[in-house]
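Have a look at the structure below, then the notes.
Left out: one protein chain. Kept in place: all the others.
Labels for the chains are A and B, by order of writing; each one numbers its residues from 1.
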Amino acid sequence: MANYIIKRLLQVIPTLLGITLITFLIIQLAPGNPATLKLQMAGQGEMGESAIAQQIIQQTKELYGLDKPLIVQYLLWVKRVFTLDFGNSFKDHRPVLAKIAERLPITIQLNVISIVLVYLIAIPFGVYSATHADTFSDRALTLFFFFLYSLPSFWVAVLLIMFFGGGDFLDVFPVYGISSIGADSWPFFRWLTDRLWHLILPVTCLTYGGLAYLSRLTRAEMLEVIREDYIRTARAKGLSERVVIFKHALRNALLPIITLLAFLLPAMFGGSVIIESIFSIPGMGQLGFESVLSRDYPVIMAITTISALLTLVGLLISDILYATLDPRIKLE
Amino acid sequence: MRQQRETPHTYWRMVWKHFRQKHLAVAGLAVTLFFFAVAIFAPLLANDRPILVRHSGQWYWPIFSGLERVGPYHWKELKRDNLPRIYQGDLGAPGDFAVWPLVPYSATEYDLLASLEPPTVQHWFGTDDRGRDVLSRMIYGARISLSVGFVAVGIAVSIGILLGALAGYFGGWADQLVSRLIEILLTIPTFFMIIAIIAFLPPSIYNIMVVIGLTGWTGVARFVRAEFFKLKQLDFVLASRALGASSARLIFVHMLPNAMAPVLVSAVFGIAGAILTESSLSFLGFGVPPPTPSWGDILSQSRDYIEFAWWLTIFPGVAIFTSITAYNLVGEGLRDAMDPKLFR
Partner (left out) sequence: MHDSLRPQRILPLAATALLILLLSSCSDSRNATAFNKDWLITHLSAEPATLNPITSTDAYASNINDYIYESLLKRDEKTMELVPVLADSWDISADHLTYTFHLKKDIRWQDGHPFTANDILFSFERIRDPKVDSAHLRNYYQDIDRLEVIDDHTVRYHYRIPYFRALEFCGGIPIVAAHLFSETEDFNQSPIGRSPLGTGPFRFLKWDTGKEIVLVRNEQYWGEKPKLERVVFKVITDSTVALQVLKKGGLDLMSLRPIQWVKQTGSERFHKNFRKIKYYLPTYSYVGWNLRRPMFSDRRVRQAMTMLVNRESILKELLFGLGTIVTGNFYINSPAYNRYIQPYPYDPEGAVALLKAAGWEDHDGDGVLDKDGAPFSFEFLISAGSKFAEQLATIMQENLKQVGIQMGIRKLEWAVFIQNIQQHQFDACTLAWSLSWESDPFQLWHSSQAEKGSNFVGFKNAEADAIIETARKEFDAAKRNVLFHRFHEIIHEEQPYTFLFTTEALVAVARRFQNVQVYPMGLAPREWWATEQQSE
């Protein structure tokens, strides 16, 4: 086991280097560069009148360290990252890690809540579908979840805001941000309800689409397990259906579902640019999107690297979990 | 060997038999085929010129010939007093007539004086901010949305099959390499990556397809890889190899058909996902370049007008989610129908 973990950890290094190198090359070789972009920005689709002398652009490039050969730039970056220094954003010269630290908690709150909700809702319905396979209610559930999955989230977000956010219809939910102004000085309980109140619409938008996949997966896994011999044995022993389903079947069916969590890590870290921009939530999605648009290389690199690292570790943990929980699987 | 060849044939017949029993899946298939028909026949369903014109004893096909006028008849003028009528008999000379498409508007012709009109007899689905006919744009949009789905998934499936088969068949170094590659793709938030690449590439419908395809193959590759690991040990493969079959032959002729079931299912789900991704990209301004219509584009354009122009948001929204639901139902039906355990 220890050997296996060490081996896997060693594998992380080349993968990580590969990811960073690919990202680095993509963003550097792509058209558009941060120096000229910064000098010409005056607003959307509008340019400032100032002239841009070539010499000044050159100075800005030197300032950003973009005048060196690509490979040197990459190696310098790697060297800095080893000391956990992801550099400063081109946009405002603040440390990239500080910018991420500012936004990550918000994104994680949103995503953790929505993932937990997806699991809480989808698994029971999946089990229900499996135990009622091919009945009318199973089909209705299938149809309903697919129906939800098929609704583009930006569309739903916009409609929800229109209907529940105090347009010409209901005024129930706040439509932007994640807390009321001044909420930071409120007592905890009031702060919490205010926060949750703000999160309801965005979390709804992030949640409904995931239900179909997970409930279908649960259903499939359950059906698979139910056909296994040990379930038959359990039934034959006269155990109640409830015990059979929950204690024996579900437990085993859940395994692949739980390990799925590892794959959700990058999405959790990356946030959702669409939902965040509609609801004015300053999360990772917005940060990533803006950094791509403004060619803020250090931020792009940091987001990719950290998300990659998290996922690799997540994959490792899920494999280990799998092996620990399922005696049939042995780690080489 | 003969036995081997025949199996797929009966297998697919079995699949179809099972599939047919699932009403939802069949309904999904019907909807899918309907959208297909719309996409294929789009120019005949919506166009700014007649399909067929009879003039002094001659037949003309303006849609195919690209003619702007025939004799005294200029399409624009003909259309002015024609709306909307399929058969236009009372042309200038006796015996002259024209047959029009159902929707007598092209997807790009605009009319600023008729902008943001709710559904009327002329414009069944209303008009957009430039006075373009929404129904016509949706009919042509069906082409874009469906082809994005198919081409993107086609690319994803091809890459996935190839890499998955290589990894699963050869194992060892090939497997290591492919597994690392899969890992790399898994670790970067997909949508972030798509946006990054789309932002960097010149926008075209093909780039969108390619990017969605390039980021979507990992699932297929993992299926195929796992399947090949299992198949490798099976008797018929070992036997073929003993008989001297080449690797390529083994992979593509003997093993692949047996691994196709999960691939097909995930491809169908993939199409649904690609259509959804395209619409999200449109919302962020990275969708198909103008003036090409796509459902996602029409839907995202409606953002500014949502409070009063319901037709701009309802029709494309419904089109997107019916088609995606349909694909999913087909995929679900296929999965069940292909499950060999259910054949028992």
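Simple rule for what comes next: contacts are C-beta pairs under 8 Å (C-beta built on N, C-alpha and C of every residue); 3 or more make two chains touch, one makes a residue touch a chain.
The structure displayed is predicted, hence computed values, not measured ones.
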{"item": "Residue touching the undisplayed chain, where the options are A:A183, A:L239, A:L261 or A:I317", "value": "A:A183"}
{"item": "Given A:L143, A:L196 or A:L264, the one touching the chain that is not displayed", "value": "A:L196"}
{"item": "Contact with the hidden chain (one of A:T20, A:T60 or A:S150)", "value": "A:T60"}
{"item": "Among A:I19, A:V158 or A:I300, residue touching the chain not depicted", "value": "A:V158"}
{"item": "Missing-partner contacts on subunit A, residue numbers", "value": "30-33, 35-54, 56-57, 59-60, 62-63, 88, 91-94, 102-103, 120-121, 124-125, 127-128, 131-132, 158, 161-162, 165-167, 171, 174-177, 180-183, 190, 193-194, 196-197, 241-242, 245-246, 277-282, 286, 293-295"}
{"item": "Where the missing chain touches subunit B, by residue", "value": "66, 68, 108-110, 112-113, 115, 129-131, 199-200, 202-203, 285-286, 289-291, 303-308"}
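One rule holds for everything that comes next: only the chains that are shown with their structure count from here on.
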{"item": "Centroid distance [mean C-alpha coordinates] between subunit B and subunit A, Å", "value": "27"}
{"item": "Touch list for subunit A against partner subunit B, complex", "value": "11, 14-15, 18-19, 22-23, 26-27, 30-32, 139, 142-143, 146-147, 149-155, 158-159, 162, 167-168, 212, 216, 220, 227, 263, 266-267, 269-270, 272-274, 285, 288-289, 292-293, 300, 303-304, 307-312, 315"}
{"item": "List of subunit B residues in touch with subunit A within their complex", "value": "24, 180, 183-184, 186-192, 195-197, 199-200, 272, 276, 279-280, 283-284, 296, 299-300, 303, 306-307, 313, 317, 320-325, 328-329, 332, 335, 341"}
